[in-house]
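Every protein chain except one is present and positioned as in the full complex.
In order of appearance the chains are A, B, C, D and E, and numbering begins at 1 in each one.
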Amino acid sequence: MKRLLITGAAGNLGRLARARLGHLADVLRLSDIADLDPAGPGEEVVNCDLADADAVHDLVQDCDGILHLGGVSVERPWDQIQRGNITGVYNLYEAARAHGLPRILYASSNHAIGYYRQDEVIDTTAPQKPDGLYGVSKCFGEAMASLYHSKFGQETALIRIGSCFEKPRDRRMLATWLSPDDFVRLVECVFRVPMLGCPIIWGVSDNDEGWWNTETARLIGWRPKDNSETFRAEIEAAAPCPPKDAPESVYQGGKFIAEPIYKD
Amino acid sequence: MKRLLITGAAGNLGRLARARLGHLADVLRLSDIADLDPAGPGEEVVNCDLADADAVHDLVQDCDGILHLGGVSVERPWDQIQRGNITGVYNLYEAARAHGLPRILYASSNHAIGYYRQDEVIDTTAPQKPDGLYGVSKCFGEAMASLYHSKFGQETALIRIGSCFEKPRDRRMLATWLSPDDFVRLVECVFRVPMLGCPIIWGVSDNDEGWWNTETARLIGWRPKDNSETFRAEIEAAAPCPPKDAPESVYQGGKFIAEPIYKD
Amino acid sequence: MKRLLITGAAGNLGRLARARLGHLADVLRLSDIADLDPAGPGEEVVNCDLADADAVHDLVQDCDGILHLGGVSVERPWDQIQRGNITGVYNLYEAARAHGLPRILYASSNHAIGYYRQDEVIDTTAPQKPDGLYGVSKCFGEAMASLYHSKFGQETALIRIGSCFEKPRDRRMLATWLSPDDFVRLVECVFRVPMLGCPIIWGVSDNDEGWWNTETARLIGWRPKDNSETFRAEIEAAAPCPPKDAPESVYQGGKFIAEPIYKD
Amino acid sequence: MKRLLITGAAGNLGRLARARLGHLADVLRLSDIADLDPAGPGEEVVNCDLADADAVHDLVQDCDGILHLGGVSVERPWDQIQRGNITGVYNLYEAARAHGLPRILYASSNHAIGYYRQDEVIDTTAPQKPDGLYGVSKCFGEAMASLYHSKFGQETALIRIGSCFEKPRDRRMLATWLSPDDFVRLVECVFRVPMLGCPIIWGVSDNDEGWWNTETARLIGWRPKDNSETFRAEIEAAAPCPPKDAPESVYQGGKFIAEPIYKD
Amino acid sequence: MKRLLITGAAGNLGRLARARLGHLADVLRLSDIADLDPAGPGEEVVNCDLADADAVHDLVQDCDGILHLGGVSVERPWDQIQRGNITGVYNLYEAARAHGLPRILYASSNHAIGYYRQDEVIDTTAPQKPDGLYGVSKCFGEAMASLYHSKFGQETALIRIGSCFEKPRDRRMLATWLSPDDFVRLVECVFRVPMLGCPIIWGVSDNDEGWWNTETARLIGWRPKDNSETFRAEIEAAAPCPPKDAPESVYQGGKFIAEPIYKD
Partner (left out) sequence: MKRLLITGAAGNLGRLARARLGHLADVLRLSDIADLDPAGPGEEVVNCDLADADAVHDLVQDCDGILHLGGVSVERPWDQIQRGNITGVYNLYEAARAHGLPRILYASSNHAIGYYRQDEVIDTTAPQKPDGLYGVSKCFGEAMASLYHSKFGQETALIRIGSCFEKPRDRRMLATWLSPDDFVRLVECVFRVPMLGCPIIWGVSDNDEGWWNTETARLIGWRPKDNSETFRAEIEAAAPCPPKDAPESVYQGGKFIAEPIYKD
C-alpha cells in the first residue's frame, strides 16, 4: 500500500500499530482526537475528531487501507460513544465510499457478544449479545460494514478483538488474549488477501483456553501462533481466582458485565 | 394496563394503533414529533422529539407499556435517522429503565435483513444484513434491546414488521404483508404473555408467499389469520410483474435495495 | 391389535385411555399398582408393581402393544421414582424383549426439558434439561428406549406429553395443553404407522401459544386439531397473570422448577 | 406465456399437465419420444428424443417456459436412463441457454433422497441419498440446474415430486401423495413468481403424514391444499399393512429400495 | 484444594488418579467398594458402597472437589449397574448438595453415544445413543448433573472418556485413546477454571484418528498433547484388522455393541 490510515493511533492498540506496521505501506497516516507524537519518517500525523464529517473525509483521502481503531474502547457515557463510535463510523464509511472504497479493518470487540457464558463455545454466526453501550456501538459498526459491503462492495474485516496487550493481565485474558505479534500478522493478512469480503473473525491468539470457534481466521490465511498458557503460572500467582459467580467468571464480557450506564 | 404509550402515533402504523388499541389500556398516551389530532376520551397527546432525553423521560413516566413506532421509517439522510432511531432509542431505553421497565414492543423491520434474497427462507437467528441506513438503525435498536434485557431485565418484543397496510400494494407485499387485524392481535399478544423476554418475531400475516420462518410467533401465542392471497388477482392486474433482476424482485428488502445514501 | 397393555391405568391419563381406546384392540389389559375398577367387557385388570420384574414379565405376555403410562408422574422422593420409573422401565423393556418386542408408546414428559426458557422454541434434538428427579427419570426412559431400539429393534414412540386434561388449568397450559381427543388420535397413529422407529414427538395440541417445534408429529401422521385458545378467556378470568419472574413464567417446566428434592 | 413446452407429455404426469395447464400459455408445445394424441386447439405436438441435441434445440425455440417431465421416471437399465436423464438434461439446458433462458420446472424426485428413513424429517438441504440409478440421474439434474443458474442465470424450480396420482395407491403414498390439483397450482406458482432462482421444493400435498419439511414452498407462494388423509380408510382397507422391516416401510424411497440394477 | 475425593479409587483409572493427582489437594480421600491399599501420606482411605446414602453423605463431607470414577464401568447385570451408577449417582449429588456443592468431575463415557457410526463426526450436542445398560446409566448421570446444575448451581464436568490406558490396546483405541498424561492435565483443568458450569467434554487425546469434535475442551483450557499415532505400527502388527462389518469396526461403541443384556 501507498498509504495506510490508522485511526485511534494514540490508544493502546494504535501505538502498537504505529510501532509495528510501518512495513505495510509507504506512509502511515496516524490520526487521533488526542495528541500524537510528531510524525517520524514515513508517517503523517493528523488530529481528527471522527464526529467531524469533513475532517474524516479529508483524513481518508489518498489512503489505500484503513485500520480503524479509533473511537471509544470502554464503557463511557452515551454521548461520547455516540460521537466516536456511531457518528464516527458513519463518517468513516461515507469517506471511504467517496474515496474509492479502501479496504477497512474494523476493530470490533468481544463485547458485541459479552453476554454469552464462559461455559459455551460460539462461532461468528451466533446472534449478538452486547454487554454495554460500547458493545452496542460495535454491533452498530458491524451492521454498517455489512451494509456498505452489500450495497457498494466496500470490504471490511470485522475483527472481534479479545484483549491485546503485551501479556494477559488477569484470569479472563487467558481466554481472550491477542498477542501483539499475532495482531501484527492479522493486520498483514487482512491487507494481503485478494478478496476479503466482510467476514467476522475472532481476534484472539492460539490460547489453550477459549470460547470462540476461530474457523474463519483461515479465510484470510491468519494462523495465530502465541498462547496465553505461557503466562498462566504468573497470572495465577498474581491474583486469587475470582469466585465462580463473579461477572468476570460467568460471562464472556468479563468485568464489562458489571459496568453501569455512565452518565456525563 | 393503565397507560400504554404509543410513539410515532402520527405515522401510518401509529394512526392505526391509535384507532384500534384503545381496549388495551385505560389511557393511550400518544406521542409524535409531528402534530397529532387532539386527544379524545381515554387519550393523552404529547408532542415529543425522541432526541430530547428529558422529554422522553417525562413521556415514559407512568406508562405500563410502550408501543415504539416512533422515529424514521424509511431511508433518509443520516442525521434524521440518527436523531430518531439512534439517540431516540437510547433515550427511550434509559427512560424505561428509570421508570420501572415497562414492556416495550419495538418496531424493527425486515430492512434489518433486506439483503437476503427472495429465493431463500431465513429464520430469526440469521445474521443481520441491513439494506440501508434505516436498516442499520434497526439493527442498532435490536442490539440496544438485547443489552437492556441482559443487563436490566427490560423486556422487548423485537417485531420485524413486513408491510402493514390495509392491503398489499405491490407484488413484493404479497410476501411481506401484515394485515391491520393481525397487527392488532400481535400487539395484544405481546402485552398479554406473562414472560416475554426479548424475542425476535416476524410481523407478517399468514401469507401463502413468504421468506420467513415464523416459528417464534408461537412464543407469544400469536397466530396471524390473514392472507395476502386474497389480493393477488387485484395486485397482478394493477401492475406488470417486475423483471426478475430488479432489486424489488431479487432481495427481500425490495425497493430499499436501490435507495442511495441520502444527503441533507 | 389383539391385546393392548395400558400401564398406569388408574392415573389421570390411564383412566382416559381406558375409556377411549377400547377400539384399538380386542382386549385392553389394564394395569396399575393402585386399585382399578373391575374389568368390563374386553378388559383385563392386573394389579402390578412395575418394580417386580416377574410380575412385569407376566404382564407383557401376549400383548401386541404397550401404552406405558405407569410409574410416578410428579416430583416424589427418589425411592418412589426409582422404583416406578427406573427399575420399572428396565423391567418393562426386558419383558418386551422376551415377548416379541410389542410396540411401546412411552409417556415421556416436557419435564425432561423443563429448564428451557419460555422465550425460546426448541425441537426434539435439543439436549435434555430435566427440571426434577421425575424429569431425570424421563431422560433415563428415553435413553433406555434408544438402546433397545438400536440393539434389538424394539420400537418406541417417545411422547413428551405436555398437560393432558379436559381443558387447560392455568396460564402455562395454554402452551402445553394436550386435549383428550388429540391424545386419543395420537395413540391411534402410533399403533397404526407401519414403521415407527424410536422418534421423539411433542404430545401437545395445536395451540396458538407454544414453545415446541412439532415437526416430528408428521412422522406418524398425527395432526393435532384442538387449540387451547378456546379456553383463554376462561383461564385469564380465573387467575391473575403470574409475575414474569415466577418459575411458572420463566421456564417451560413451570411449577416443577420450584419443587424441592423430596425426602421420604 | 406465449408458449409453454411440456416434455414427457405422453406420460402419466404429462397427460395431466396437458389436460390441465392450457390456461398458462397461448400454446402448449407437447413433446415426447412416444406417440402423442394429435394436437388440439392451442397445442403443438412434437415427437422428440431428448438425447438428440439438435432436436431438443429446435424443440425449445420460441418457448417462454419449460415443464420438464421428460425422460425415464422409474428404474431402468442404465443406457435408457443415461439417454433420457443425463444426455437429455444436458441437451435441454444447452437449448435453453441458446434460446434466452426460459424458466424451467424440473421434475426431480424423492428418489434423489430415497435412502433416508421414514422415521426422520429432512429438509431440502439434507445431502442427497439416491435409491437407484433413476435417483442418481435426478441428483445429476439438480447439479446441472445449479450450474446453469450460477453461471448463466438460468432459473429452475427443482421440484422433488412425491407421488402424483388421482389418489394415493398404497400406504407409503399417504406420506408422498401430490394431488393433481396441488400439482396444477404448483406449476402456476413456479411460472408466476417474479424471481425464482433455483430452489428445491418438495412436490407433496398437505398430508397429515410426511417426512419432509415443506418450508421452501412458500418461496413461490404455493400452499398445497389436499390431504391424503381423505383416502386413508380406503387404502388401509385395500391392503394389509406392510411389515415394519419391508423396504417400503423403512426407507423414504419405498419399493425403489428393493429394485436391482437392471440390465438390458 | 484441601481435600479431593476420588471415588472408584481401586479401579484402573482410580489407581492412576491416586498415583498422579496428589498435587491437586492437601489430602486425597480415596474410596471404593473394593479393597484399597493402605493410606499413604496425604491420603485417606474409605471403604464405601455408593448405594449407601448415609455412607456417601459422610464420604463427601469436607471435600472441596470430587473425581467421580466410582460405580460399574462395563456391561454388567442391571442390578449392579443400578446400585453403582443410578442409586450411587443420586446419593453422590445429594451428598454434594448437603456439603456445599463441591465441584464434580463425572466420568461419563463414549458408551453414552456408542451407536453412532465410525464414519461420522459428532459433537457434544448430538442426541445420546447408548450402547448398553452401562451407557444408559451414563446418560442418566449426565441428566442428573444437568438437573443439579440448573436447580442448585452444582458444577460438573461431564467427561465422556474414551479409553484411558498406558497405550492403546486395539485398532479402535487409536481413535478413542486418552493418555494418562492427558487425563492428569484434564483433571487439573477441571478444578482450575474459575467457572465450570456443566459442559460435556470428550476425554480423548490429540489422536490423528477420531470421531469427535473436541471443541469444548477449550472451555476449560485443556489441550491434549498425546497422539495414539505413536502406537499405530505396534497395534497393527499385533492384531489383524477386524472386518469392516464387525461391531467394533462399525459403531463408535466398539465391542460393547455386541454385548448382551447380562443376567445375574
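Note that in this section a contact is a pair of C-beta atoms (placed from the backbone, for glycine too) under 8 Å apart; a residue touches a chain by one contact, two chains touch by 3 or more.
Keep in mind that what you see is a predicted model, and the values were worked out from it rather than measured.
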Visible contact partners (per top-of-document touch definition) of the missing chain: A, D, E
Which of A:Asp64, A:Glu94, A:Glu155 or A:Asp182 contacts the chain that the document leaves out: A:Glu155
Which of D:Leu24, D:Val136 or D:Ile235 contacts the chain that the document leaves out: D:Val136
Residue among D:Asn47, D:Gln61 or D:Ser146 that touches the chain left out of view: D:Ser146
Absent-chain interface as seen on chain A, which is shown: 153, 155, 192-199, 215-216, 218-223
Chain E residues touching the omitted chain (full complex): 117-121, 171, 174-175, 207-211, 213, 229, 232, 236, 241-246, 248-250
Chain D residues touching the omitted chain (full complex): 78, 82, 86-87, 90, 94, 97, 112, 115, 125, 127-133, 135-136, 139-140, 143-144, 146-147, 150-151, 257, 261
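Methods note: only the chains that are shown with their structure count from here on.
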Set of chains adjacent to chain C and to chain E: none
Pair from A-B, B-D or B-C with over half of its contact pairs in common with C-E: A-B
Far-end chain from chain B, centres as C-alpha averages: E
Length of the line joining the C-alpha centres of chain C and chain D, rounded to whole Å: 41
For chain A paired with chain D, centre-to-centre distance based on mean C-alpha positions, whole Å: 51
Two or more partner chains touched - positions in chain C: none
Chain pairs in mutual contact under the definition given at the outset: A-B, A-E, B-C, B-D, C-D, C-E
